[in-house]
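All protein chains but one are shown at their positions in the complex.
This part shows subunit A:
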Amino acid sequence: MNENVYILENLKQSSPIIQLAWCLSGIFFVIITMLIMYLKYLRNHLRENEKIETKYQEEYETHLITYLYAGNDDDTLSLEQQSIINELKTCIVDPFKRKIVVSTLLKLRNEISGEIAESIDKLYIELGLLSYSLAKLRNKKWDIIAIGIRELTQFKVKGVHKVVMNNINHPKKEVRKEMQLYLIHLFSFKGLNFLNVLETSLSEWDQIQLLEVLQVANNTEIADIRPWLKSSNDSVVIFSLKLAKVYNQFEAKEELIELLDSKSENVRVNTIAALSHLNIIEAKNILKTNFAERSHEEQIAFLKMMENVYESSDKAFLLEHMQHKNFEIKLLVMEILKNINFEEYPFYESEFQKSLIA
């Protein structure tokens, strides 16, 4: 006790800087102690949570499977189903349990298809989970809004699309992306109408995701991409060019050819790739005429196109570019020449090697 008093007295008499240092040390010590206790709690809590989550998930899964196979023949709810609904309704009042119920529903939703999958969608509404999802859309936090939209997508709730569409130009790209995925998942090509009013850029990542979802939908009613090819938003044009490739949009030939004069190099390169994929021969002559004025990227794209549509009359044009300063262009030229006349290939090869040494 006396010793403690002595230390404190000593500290009081020391300079302010030492007092500050000890004071900070004291604060650090307290924080360290608290953090270590928190760490202990956190690690236990995470482990426990994992166990509880697994337990509830198993429990709900059993309930849900029973529900799915306990229906009456006339599509009305059986007593057993009703009692499961009542039980689950009491669970979803607790946000933690609600989260597990939703994830369990989704897990099952992803594993099955057809009528049973539809009955899961119905159960989602029956349990009142739809109102929770819609409430999320009114939240101020962007991540909650995005979660809400995602739930609506996953349970295929089409009726609320106008509310979802309000987020078309949301400042957070994650929300915009969820909205776009909602529209595509649920309305396939019709959902692409958001492109008409999209002001923000559609990233390459978003484009890939949208294309993949569209392909899974396997819808034969393909939208008319022509208006989007004329969009002032370059990213919309590039996305449409990809659509033209995937869905062989020959009808858009005129618009595609016009895009060869777009101001954006990226658009022009993608246009050449689309024209190449669609085998639009008219484009070949246009590009051949102004080949020298085009960027290296465009020239490479064009030569890749020529690999599929070359003719023996192209030989003179190709020989002109045999000594091009760009390696990739030179290599492509040589490849096409080889295809035109294989017997002359050793000559081209030796010319190519000479140009490399030079």
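As a working rule, contacts are C-beta pairs under 8 Å (C-beta built on N, C-alpha and C of every residue); 3 or more make two chains touch, one makes a residue touch a chain; residues count from 1.
One rule holds for everything that comes next: contacts and distances are computed from a predicted model.
*Asks:* Looking at what's absent rather than what's present, what does UniProt name the missing chain, "Protein-export membrane protein SecF", "ABC transporter permease", "Glycosyltransferase family 2 protein" or "Taurine transport system ATP-binding protein"?
*Replies:* The chain we cannot see is recorded in UniProt as "Glycosyltransferase family 2 protein".
*Asks:* Which of A:Arg47, A:Arg138 or A:Lys158 touches the chain that is not shown?
*Replies:* With A:Arg47, A:Arg138 or A:Lys158 as choices, the missing chain is touched by A:Arg47.
*Asks:* Taking the entire complex into account, which one of A:Met165, A:Leu211, A:Ile286 or A:Ile340 touches the absent chain?
*Replies:* Touches the omitted chain: A:Leu211.
*Asks:* In the full complex, which bits of subunit A touch the chain not displayed? Write them out.
*Replies:* Contacting residues on subunit A, toward the hidden partner: 14, 17-18, 21-22, 24-25, 28-29, 31-32, 35-36, 38-40, 42-43, 46-47, 143, 146, 150, 173-174, 177-178, 201, 203-209, 211-213, 235, 242, 327-328, 331, 352, 356.
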